[in-house]
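As you look at this complex, bear in mind that one protein chain is not there, while each of the others sits in place.
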Amino acid sequence: MFHFEATLLAHLFFGLSLLVILPLLRRRDLVLHLLLLLSLGILFYASSLATLFIGWEMMGWSSYFILASSARVATLQRYILFNLGGAFALLGAIALLYGFMGSLEYRDIDASLLPPWAMNAIALLLFVAVFVKSGIIGLHDWVVDSYSEATPLFSAILSAILSKAGIYLFIVMFMVLLKEGATEPLLFEIMAWLGVITSIVATFKAISQDEMRRLLAYSSIAQIGYIITILALMQGFALEAALYHTLIHTLIKLLLFMNIASIIAITQKERFSELGGMIYHAPVLFLLLVIGIIALAGMPLLGGFNSKFLIYTALLEEKRALLLGAVMFSSASAFLYCYKLVYGIYLGQRPQEASLHVSPKSYYLPQLLSAALLVLLALLPSLPVGYLSVIGVELGFAPLDDSNLFILQSAFGSFHGGALMGAFGVAFVALLGLLQLAHSKAKKVKDPLDISYCGEVPRSETNLHFGYGMGYELHRISFIAPLLRHHSRVLWDRLSLIASDFSALLSSLYSLSAQHVTLLALLLFTLLLLGGQ
Amino acid sequence: MLLLDLLLMLLIAYGFGFLYYGLYRNLSARVHGRFGPSLAQSFSDSIKLFVKEESTTFGWMFYLGPVIMASGAVLNVLFIPFLNQGESLQGLSSYGNLIVVLYLMVLGPLGNALGVGSSGNPFGVMGVTRGLTRLLALELPFYLAAIGVMIDAGSADFGIIMQAQSTQSNMFAHPLLFAAAFISFLGFMGKSPFDVVGAPQEVYSGPATEFSGKFLALLMSQSAMFSFAKLLLMVNLFWGGADHLGELVAKTFVLFVAATFIGSVYARFSTVQSVEFLIRIPTLLGIVGLALL
Amino acid sequence: MSLLYFVLLPLLALFLMPLYRKHLHIISVMLNLTLLTLALTCTHTLPMVERVAVDLPFAITFVLERASWLLLTLFTLIMSLVSLYHLRYGNDKALFVASTMLGVGVSGLILSHDLFNIYIFFEISSISAYLLTALNQDVKAYGGAIRYMIVGAFASLFLLLGIMLIYLSIGVLDIGAIAERFGLIEPRLQFLILLSLFIGFGIKAELFGLNFWVADIYQASRSSVGSLFSALLSKSYLFVLFHLTYLLHVSPSQLFFLGLIGALTFVAAEFSAFKSHESKRIFAFSTLGQIGIITLALSYADAMLSAAALMLILTHAVAKTALFLALDLLERHFHSSHSTIFARFHAPFLMGIIALAGLSLLGIPPFAGFVAKLSILTGLASLEAYGAVALILLISLIEAAYLFRLLTGFRQGTGKERLYVAWSHKLLLGFMVLLLLGFGLMPEPLLQLCQAAAASMLGGNHVPL
Partner (left out) sequence: MDEGFIPYQQSLEDEEQSIKSTQSVIEQAIAWFRAHSMFVLAYGTGCGAIEMPPTFTSRYDIERLGVVGVATPRQADILIVSGYCSPKTLKRVIRSYEQMSEPKYIIGLGSCTINGGMYWDSYNTIKKLDDFLPVDMYVNGCMPRPEALIEGFVKLQEKIRANSSEAGYIQYRTRYAHYRANQERLFGTQVQPRYEENFAGMNL
């Protein structure tokens, strides 16, 4: 049976969230954070759907109350309503399952007993729950707003930990509990495409953001889009690829959000337009962020590539060429926001402004750990494979070969992490040496404003950091511009307006005078009397 | 032995890279009705830059940017096999595969972009932005073609991909995929009409604006090697690779000349235009090609 | 131990109250705690029957079986909590008198086993409710009370009509006897009787079509009174309505109609609350919504669903009481109950209480409300009533929207006042939330009680004449 011990996710999430919570000690929201941790525990330890749901909901509301300390009211409303919407869909699925199984214990669930329509209905409801939590496009507004308005530390938890709950739910429900069920394959097909469309749209939206955490929020949505896509294949290697990517993404987002938390602590600024040129003020943070974005972009030499590789080969194996093309497109587009992130904060020119603060030392620990793990995973890409295979093996899928930790095997080829790292290292050192020995001597400019600027001497108040606006040109590209509009927000706003109008109509009934009430009651009586006879 | 092999590969890539670059300047001069510089001109340029007395740097990241970029190019050369058979000139290709190489191709530009960004020059970043935006659309058709090739061969391994073409090269087996990849390849080569990145009329030299002396020299050298790596990639993916060095030179030369002539006669696309063109024509070709697979 | 105590002791207290005017609050607290103890001691002696024969058709028959015991315990508990809450406001004499009377009324309603007494207690509870509404002694309160009175009188009229028709046709008023002989009545007259009873109780139990007065009454009265209305009054009428429904073996189509009314009540109330900005009104609508769900669940006449509905009655009563009492604290401080007041104070404990009680109200784990809601949903699902499941889940989102909007009020705004909450109030409110949490974490005992109660309610407890 599916068990807590078997879930990498659980270990990972606990370990990492504790790391983030560490800097929070002696703060007021610590209790709520611990409650959140408890809810994760309930979620992972659950042996019945009711318990699972308790964990799920507790996670929702405890995070809501943590969020409440910093977010705007509209954001909070959006957060809780979307989360509850997903949770109620889950509850609906649970109730439906109960209707057929008569029990909510995992061990009593036998999906082969479900009639197809019920299986599909359950699948749809679960999709809603998973999609809302993962922020599938159209249901993503709450993600972005909450990530950007949470306290910097809590954004890290939201993105690194909580965003994976949807994936966990999917794995538990579909791959463990309902795998015998006869779900309509079309549903998974739709899910796969939704995932990839989400990742593309979110990637472009990420590129056009001006706020660090909004960018990263969209990036999270995009990354989870891949995972959704790959999970929809319902295959063993896809499961492993998804889990590997979950692991990597958790590490990356922890690193990046903590990095941004540090930057916010140092500068008190959130927007790229107000930042820039931090590299020589915080070189360590810069390096950590670079590690993060290289991994995020999925380039070799850092762990990010491993999971991308697995995802691609899994899709290749299933011969899903177009799906893979779309995934790779979105993945390649991610370079742009990765660069925007590092440029907007660390590179470019530093705007003239007030003093800098000191970043708390405790923020460095999670970053350093994540970065070290990402490097280690690049060197030994097969390291977590055995760990990841556990669920797959329990489900009867063949595990990936991890006899040589340096080599990540897949059905479509393999690569040697050590060789990549080694070759790069040698080339890098050799070229650096060459550059050092070259006849030409490097002279460092004294004033960062001594740049080639059309023969001009820029003043300190000249805006030289307008590169933060990169991505604006996407609005001019006819294929991309429509993706950048806020369709879903308009849709939900309109829906809420309709509800509000309907509500006004109904609530006007409740201000009737006593005479009218009695008259209505009399009318009802007469009508029923006539109708009933 | 392996080490010698690797060095040889790098030397070949370096030599032929510069030779082709010189050739490019010559050929396009002929197209323009000029004589153009000598074949070794680009090589001379890079040596001259190496021996300039000073180069300006803006800090350590600026210093490391070109190094990372050049390392990326070196890695690309090393991870793509030169020949489709035998032990020699295979480099590290058995340690990687096509997917690795596709991603390694972006490593260099990213390193460079970091260096450019740290100079604080807005023109540099504008160039980088243009490059990355163009990259969005540039990679899509190439990826589609590569996916087709990989699915066709049943592996991402270069050896197997080349072996699968022993009877019929992919260019003829999947002409649409080849067309898609070729248009992308033109863009990757940075030639017209896809050379908006460093348009000197608008953004100085784009990413290279602040690079001087040895940094520029390193960038030129890596660009030569990188171009050769891209030629290799196309030859391996669509022309079945090469049996021996002579064939390799011949095939890369043909490909190179084709790219040069096309580049010489087309005017430059703006960033938006190039993205729209790349998404319209080659991507569609690629999708149809995949559908026909 | 006599069931009469539940009526006589409060009446005694009512007589004592004028004599000890300065200690009304103490009398009230002691009375309610005594009643609670008495109710709890009855656990092992159920069912209990108590008959005081006046003249046979008009005998006073009290029956305490599992279901009514559950409610009686709940009522005495809520009464105790409310009176404990008012311990600090000892000068509020009318409140104690009227609430004690309300206690007599609702206890009598669920204990009574004959229509005559039911009518009497119906009136007692109504009159005390009018009094409670007018407690604030301002224009709004009097207006509300008069409106309430008009509607209430109308309800009594229909109830009386129903009772009269029953008595005229079969000559008995004892419920058990009526249940046995009801089939003898001509079907058309049966229908008329059922309809009159439905209108009579429906108005008081705040069902859709008959409940358009409710929000205004809640708004006109005090928040603490709202807790009594919401937790005791409406629930007791609802209980009697369904008790009669089950006893008289109404047809499935009529049950379906009741379910439909329940669903309508639920939908209309939740939607109405969505746009409301007056917190008492919002809570009133939320009460209506819960009543709707309870009605919907009870209308299936299914053991599991009825148990779940009883559970919902219990959890809702406690949660709503906590909310109304907390609101009362705010109202006393701000002299307003507009929802914006939630943004104007700083009191973490009170804030937490409101939040947690709100979560329970919404049926969010790990609070007791969740168990009730989950039971209702699984019950509906096992009856294949998927439409009802979907409806409840969807409309619950609307409920979440307005409840969480109140909660977000906590963090809005800048100039927040520090609000002092007495430790006794903290203790009281904390106790209620702990109760909710406790039953949420360990729902089994309560669920068993509810199941037993549901069984007795559905089994039609015939007490021989």
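Chains: A, B and C, in written order; residue numbering restarts at 1 for each.
In this text, a contact is a pair of C-beta atoms (placed from the backbone, for glycine too) under 8 Å apart; a residue touches a chain by one contact, two chains touch by 3 or more.
Just so it is clear, the structure is predicted and the values come from calculations on it, not from any experiment.
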item: Among the chains presented, those that the missing one touches; value: A, B
item: Option from B:Gln163, B:Ser205 or B:Gln273 whose C-beta touches the chain left out; value: B:Ser205
item: Absent-chain contact - pick from B:Gly131, B:Gly213, B:Gly240 or B:Pro282; value: B:Gly213
item: Residue ranges of chain A at the interface with the undisplayed chain; value: 439-447, 450, 452, 454-457
item: Interface with the undisplayed chain - residues on chain B; value: 25, 29, 32-38, 41, 44-45, 47-49, 51-57, 59-60, 63, 200, 204-205, 208-213, 216
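The definition used in the following text is that only the chains that are shown with their structure count from here on.
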item: Chain contact topology (line, ring, star, complete or other); value: line
item: Computed distance of Cα centres, chain C from chain A, in Å; value: 45
item: Between chain B and chain C, centroid-to-centroid distance (C-alpha), Å; value: 77
item: Where chain A and chain B are represented by their mean Cα positions, the distance between them in whole Å; value: 33
item: Residues of chain C engaged with two or more neighbouring chains; value: none
item: Contacts with 2+ other chains: residues of chain A; value: none
item: Interface residues, chain B side, partner chain A - complex; value: 49-61, 63-64, 66-68, 70-71, 74-75, 78-79, 92, 95-100, 103-104, 106-107, 110, 113-114, 117-123, 125-126, 128-129, 132-133, 135-136, 139-140, 143-144, 147-148, 150-151, 154-157, 204, 209-210, 213-215, 217-218, 271-272, 275-276, 279, 286-287, 290-291, 293
item: Of all residues in chain C, those that touch chain A in their complex; value: 146-148, 150-151, 154, 158, 188, 191-192, 195-196, 199, 203, 209-210, 212-216, 268, 271-276, 285, 355, 359, 364-366, 370, 374, 377-378, 380-382, 384, 386, 389-390, 393-394, 396-398, 400-401, 404-405, 407-412
item: Complex contacts: residues of chain A adjacent to chain C; value: 50, 53-54, 57-58, 60-61, 64-65, 68-69, 73, 76-77, 80-81, 84-85, 88-89, 91-92, 94-96, 98-99, 102, 104, 121, 499-500, 502-504, 506-507, 509-518, 520-521, 524-525, 528-529, 532-533
